[in-house]
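The complex appears here minus one protein chain, its other protein chains still in place.
For chain A:
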């Protein structure tokens, strides 16, 4: 699927132009000992819970939507963009080691990126990609009151 990931990225790159980008909010322990703080006190479950519910669509990723630092995080950004979803909260876990571990603990999920819809964990890159391919993502977005941009472009593509 590496190939398809690359293709996806290539295919989506064109639409990745300059949309207004979300802010990356400041959160949690500003200037805390982020060092290698593997054993440091991470955010509480309550704190992380607030973060995942900060917006209907929340993404924990490496880097920012404008500059993803990992292919998987980039893929999530591009998939969302393909659906016209550019208004969401993103948190750059590379900026906060405690958050990086904290979100993994919270969702009991070992990898980044992580996508939350309405505060509910839906999965990482693989799952979002497969939801995209199956059409489930359109449905999930609809539940949030978000109309996928793909619905408007579908006619042109004659998509199944």
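The working rule: a residue touches a chain if its C-beta (ideal position, glycine included) is under 8 Å from a C-beta of that chain, and two chains touch if they have at least 3 such contacts; residues count from 1.
We take it that contacts and distances are computed from a predicted model.
Note on the omitted subunit: UniProt lists it as "BolA-like protein 2", one of the names in "BolA-like protein 2", "Repair protein Rad1/Rec1/Rad17-domain-containing protein", "Translation initiation factor eIF2B subunit beta" or "Checkpoint protein". Shown as candidates are A:58, A:85 or A:131; the residue that touches the absent chain is A:131.
Which of A:54, A:94, A:122 or A:151 touches the hidden chain is settled by the complete complex: it is A:122. Residues of chain A in contact with the chain left out of this view: 1-2, 5, 70-72, 108-111, 121-123, 125-127, 130-131.
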